[in-house]
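One protein chain omitted, others in place.
Chain lettering (A, B, C, D and E) follows the sequence in which the chains are written, and residue indices restart at 1 in each chain.
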Amino acid sequence: MFRKILVAIIFLSYLVMPIAVMAEEAQAPAGQPAAAAAPAPAAAPAPPPKIDSGDTAWVLTSTALVLLMTAPGLALFYGGMVRKKNVLGTIMQSFIILCVISVQWVLWGYSLAFGPDKGGIIGGLEWLGLNGVGLDPNPDYAATIPHQVFMAFQMMFAVITPALITGAFAERMKFSTFLVFTVLWATFVYDPIAHWVWGLSGGKGWLNNLGALDFAGGTVVHISSGVSALAAAIVLGRRKGYMTDIMAPHNLPMTVLGAALLWFGWFGFNAGSALTAGALATSAFVVTNTATAAAALAWMFAEWIQRGKPTVLGAASGAVAGLVAITPASGFVGPMASIVIGVGAGVICYMAASLLKPLLGYDDSLDAFGVHGIGGTWGAIATGLFATTAINPAGANGLFFGNPGQVGKQFIAVLASWVWAFVITFILLKVLDWTMGLRVSQDEEVEGLDLTQHGESGYSS
Amino acid sequence: MFRKILVAIIFLSYLVMPIAVMAEEAQAPAGQPAAAAAPAPAAAPAPPPKIDSGDTAWVLTSTALVLLMTAPGLALFYGGMVRKKNVLGTIMQSFIILCVISVQWVLWGYSLAFGPDKGGIIGGLEWLGLNGVGLDPNPDYAATIPHQVFMAFQMMFAVITPALITGAFAERMKFSTFLVFTVLWATFVYDPIAHWVWGLSGGKGWLNNLGALDFAGGTVVHISSGVSALAAAIVLGRRKGYMTDIMAPHNLPMTVLGAALLWFGWFGFNAGSALTAGALATSAFVVTNTATAAAALAWMFAEWIQRGKPTVLGAASGAVAGLVAITPASGFVGPMASIVIGVGAGVICYMAASLLKPLLGYDDSLDAFGVHGIGGTWGAIATGLFATTAINPAGANGLFFGNPGQVGKQFIAVLASWVWAFVITFILLKVLDWTMGLRVSQDEEVEGLDLTQHGESGYSS
Amino acid sequence: MFRKILVAIIFLSYLVMPIAVMAEEAQAPAGQPAAAAAPAPAAAPAPPPKIDSGDTAWVLTSTALVLLMTAPGLALFYGGMVRKKNVLGTIMQSFIILCVISVQWVLWGYSLAFGPDKGGIIGGLEWLGLNGVGLDPNPDYAATIPHQVFMAFQMMFAVITPALITGAFAERMKFSTFLVFTVLWATFVYDPIAHWVWGLSGGKGWLNNLGALDFAGGTVVHISSGVSALAAAIVLGRRKGYMTDIMAPHNLPMTVLGAALLWFGWFGFNAGSALTAGALATSAFVVTNTATAAAALAWMFAEWIQRGKPTVLGAASGAVAGLVAITPASGFVGPMASIVIGVGAGVICYMAASLLKPLLGYDDSLDAFGVHGIGGTWGAIATGLFATTAINPAGANGLFFGNPGQVGKQFIAVLASWVWAFVITFILLKVLDWTMGLRVSQDEEVEGLDLTQHGESGYSS
Amino acid sequence: MKKIEAIIKPFKLDEVKKALNDIHIEGMTVTEVKGFGRQKGHTELYRGAEYAVDFLPKIKIEVVTTEETAAKVVDAIQNTAKTGKIGDGKIFVSAIEETVRIRTGERGKEAL
Amino acid sequence: MKKIEAIIKPFKLDEVKKALNDIHIEGMTVTEVKGFGRQKGHTELYRGAEYAVDFLPKIKIEVVTTEETAAKVVDAIQNTAKTGKIGDGKIFVSAIEETVRIRTGERGKEAL
Partner (left out) sequence: MKKIEAIIKPFKLDEVKKALNDIHIEGMTVTEVKGFGRQKGHTELYRGAEYAVDFLPKIKIEVVTTEETAAKVVDAIQNTAKTGKIGDGKIFVSAIEETVRIRTGERGKEAL
């Protein structure tokens, strides 16, 4: 039945497309907007915003870097941690999310998240199919780069966020249901939260309005995905054999490769979020690297002290935890603060993954909640502690710089994201469980996702 | 004998080099050309072109990205698809092409392809050894970046093109013959076609003159390599055991990693082809990503519908097909059109690889023809359908924008590339077969290329 | 005991941190320095240096690229070459150096290497904790990019250098001792040599003063690490089973992937060292690629001629040798010279790794000395031969351009680095051997570093 | 002495090992093998090439033990490795003439 | 019952399997092994370190069958696995005293 519906949808959309193409092009943006707009009335109050080649180069590069984070970065980071029989299924989840959301974002996602504000809650449908999202800068978002670069940069954030969740339901989710879940989740969880925090076109999103700080996506990306991961781990239940069978990562070099690519790509994520290539991007770059390094060391030492060995998976996980935690703070804090944030992230996420999880007994298989939910929460709060307008005049001071109120704002943003992400994800998954079924059968789980979902083996001779 | 010839050639060239060095440096370009050229007669009609740091940053970055496409991108994409015993042989082909063509291009390739035009057919030898290719911009090609960046960017195209062909003769070609073939093919197939389409110095290449559109290399790179791949598959014949033995990919995570790196690098390929960091690069970037995502989904769904499973290799292959098809169109079409081009690419290339190939019976082992030949042809034609001057005023309108003539021009370009690539490749391979021998022996094929050609094993313990 | 010391150190530093944070922020640099500094007295003699977005974009990108060189680049290049049981231990060494030095550099390393000069020998402690290293350009080092980008770019050099050494003591070093060694080595070997060659703040480093040329780190990075590697190979002694057991690389595709990422990242290393995105970066980019390609071919052909097979590991190693050798020369020579330098590197390093090493009998396990020590030395000398002010007016001419004196200066720089690196490394290792012990036990060596040092297996099912 | 060779489904290894420990079997040797039998395999699909893979991953356990214990070993394996579905595997018993413990040179039963 | 163990060249596995199917052998177990014998190995070369690898990849097939069929099995394997070149491998026949089908507990011939 699923196949038949697919056929129908595909053929339908393919029919509709050419019409859309023409419609779109009819009002398509000028190729060289600055030049084209030049002969406009000289008395115009504001000069048309001019594209800066350096800023554009940097944001294009950053966009590519953030794509790299999802595939191959996250795909390999997660893929190495599962058992051999699920390596393709796991990699595929990240890879196909990249494909699905790339299309969803262009068709309606961007409009919902960044389109003209409707009451601070959601963007309007005016920008469906990138209608009106052209090659001139949109100064609401970024005055020196084409609007479409901003759109593409944000697309990569919308891509990686659902991909992070897949760590929670690894090794047991049905591929078809997973696909449907991804589209729904992006539309009903990600797009609204992104609007709340970052929406700026014709009105601010409500969290933005409140003054909560989130430079590169601590709430939007990490809390939303991490908390949804917790909901998913609870709804789907544990893997067969969890806590009894050996479920060692099948390929840790693959995981380290993924972690290193995440680190590399994250410079685009955080420093790219400056949307210009200058002092702010530089500051974000430096604190990102420093926090990450500190967190990797912290996780490693915490485990070394507590369990007696410094593990490689620990160091890699710590690095990711540091990247997560510094994300919301990256445009607001200095290098010394970033060390504190990093060390905190390493220790806290280590405890979440190796103490809290076994204690509570949910099977968040690859610690999507432990790292992104907890690490993102720590980062959002820490932003309220360490932010300083000395780094970013457009930001705010945090607790340690004389503004205790900021912590409260951060707390509201955290809470709002937690509640929305958890509740909506829970509902979506329950509904999908009743309709399509969430988990593969027990036999399929034993045989592995690669063979049962995709008809392929990861490795042959 | 091959070894002795090698010795001779190497020692000879090493002797000649130092002389070349001095000659070259004698007329070497100024380090800071803009500054150096500044005190020129003030009345000069055209001011010396000025290097833009943002554009240069972007094209340098793009050049590095396109290098990444060949190695490790394509090397791993192909390497994962062969059997374990041939993994090194396959990876080596891409890696060593990068080395060989990097040198060929500097010595004579660039001059043939982009040097001063000779009758629209080929570039002259004036730029041998990069003679006269300096650090000032060459406004014929790119007015805001040093001429050598343009040369290096194009080098990476010249590198990846022959590397794409290796998919057709994987698992059976003799390494020494392969090396000679690469040099000949680059010189007699790639360099002329590149000149026809992109040659602009002192006269246009004939296809360029005709008005055929090819933004980033649909004909030059993909049709030329894909059609040559078909010729190679026919001349070399099938692998021993083709259609009877199991020839499953030995490492699909490696293949997905390669595909993802191709996607990442392709932003350099397509958006870099704007040669500036602004609106045009942005547009190319966005349609590249969109078409790729759509094509991956299309291949996956096509296979799912037809064979019952959504495969990971299918999604990865579809992504590559989408990248191929959007390449010629990437600077001329909008996002909605790119979805159509992508979906078309996914479905058409899926059919080429999984229906056409078994039907006709040639062993294009890794579908170099099915993806690049067919996908490139679809992309070149689609450019004639969907191109619009609303995106790129320097381009042209396509059929759907009121200019049916463009399809004809595209068709001529396609035909010319098909014929030239097929005929010359066929002749080159036949001659090499008679002289050096194309294939390894049957026993060597059974033992694998890694041990027999390189004396190494891919994996040990 | 080690664990207890760890606990103490960590808790202590964590206590101290928040204080440092506040101190730092109190004098933190302005977020948009150019704008902020604008309303300064108009009569100021020199205008405040302005940040160029293109240059900043390029150096940010380059910094990310150089990070990629260490992890995953070098980590995989080395990781693939060891036996399966040591893959994680080897990868971990590179990965954790990235973490350790990222912190060391921010805390004191940058200040020692680039801080206000003390007699040409070392930088002062004025810049501890990045005190005074802000977001305005520091024209001593780079006038068009924020000072912190320069700092971060240099950080990545400080990271990769000790990581290169790990090739010499692979498969046998105790992890805890290795960590301590890394910090000491960075502080007592790297930081001083970097100051000698590149120190420019308030006085030049003595080798800089002398006029020795080192564009991107031939002496600072490659000779210092390569020679230290030799010292390490001698002090640690051979691996158990060296020369008798089969010690074939366990995963050559991993090694090639690493080599290709090194090549890609090295564009940041060399072309990024121009610190601007223009003619000089372009020239460095082109010669880097050309030398690398030539060196890979040279090593391959040398081995082919001498041993009868062109190996994949040989081609990859040759590429790295070429990258090493062109590093000091990359901003001073033209493309033809780069071919000579590359071919020389390929042949010389091949001989060092496969003839010299067995002859002398030391176990430089992954040829850190053979490639970086010897290749770096060749490159530093070759810079004295082929440098020309036609490429870089700020450089000098070499022997072949009429300035034989340059070779002498290069020789002094080489000698100074050799002696300092060898002697200090030797002393550090001897002291560590007496105190903590350098090598794992024989049984641990047989069982492998992964299980004994980290409690993990690289691969499971 | 007897050698008991059992071909079982891989995910049953842990259980079987425990069952053998319970009857005081202190040593065994395990090999990853591929089995062909009544249990049908699966097909894999790569770009339209469909491969029937009829060798399935199995685990071979080898235990050498005394004649007296042999029957208990067979029973223990049969009981724990059984799922009741096709492909559960086989147990083969054969004779071993001599056993040597390499470490000590002990022979026969003491060597087990 | 007899156990027939054959060491063959890896690329012959498919053919041998088919030949055994033709004589109605419905089960077998296959292991990847390395063989050492008259067939010489190869050398590998890594940065000047030359390693002689004299263990060659081989496949071991194990079939347990009745005494009557055993000879047919041996012949079938010998005929199909043969290439005539050194390294074709060996067939070893030994006695099996008991066979149990884990799924059903059947013993003896019925268990095959």
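Definition applied: a residue touches a chain if its C-beta (ideal position, glycine included) is under 8 Å from a C-beta of that chain, and two chains touch if they have at least 3 such contacts.
All values derive from a computational prediction rather than experimental measurement.
Student: Which chains here would be touched by the one that got left out?
Tutor: So, spelled out: the chain left out of view touches A, C, D, E.
Student: Among A:143, A:210, A:247 or A:436, single out the residue that touches the unshown chain.
Tutor: Candidates A:143, A:210, A:247 or A:436; residue touching the omitted chain: A:247.
Student: So which bits of chain E touch the chain we can't see?
Tutor: Contacting residues on chain E, toward the hidden partner: 2, 6-8, 31-38, 55, 58, 60, 74, 77-78, 81-95.
Student: What is the set of chain C residues that contact the non-displayed chain in the whole complex?
Tutor: 241, 244-245, 446, 451, 455-457
Student: Over the whole complex, note the residues of chain A touching the chain we left out.
Tutor: Spelled out for chain A, the touching residues are 246-249, 303, 307, 309, 311, 313-314, 317, 353-355, 357-358, 367.
By definition in this document, only the chains that are shown with their structure count from here on.
Student: Which chains are shared contacts of chain B and chain E?
Tutor: C, D
Student: With centres defined by CA atoms only, which chain is the most remote from chain A?
Tutor: E
Student: So how far apart, in whole Å, are chain A and chain C when each is placed at the average of its C-alpha atoms?
Tutor: Averaging C-alpha atoms per chain gives centres 33 Å apart.
Student: How many angstrom between the C-alpha centroids of chain D and chain C?
Tutor: 52
Student: Taking each chain's centre as the mean position of its Cα atoms, how many Å separate chain A from chain D?
Tutor: Spacing between the chain centres: roughly 47 Å.
Student: Among the residues of chain B, which are close enough to touch at least two other chains?
Tutor: 52-55, 57-58, 61, 246, 248-249, 251, 307, 309, 311, 313, 455-457, in rising order.
Student: Out of chain E, which residues touch more than one other chain, so two or more?
Tutor: 44-46, 53
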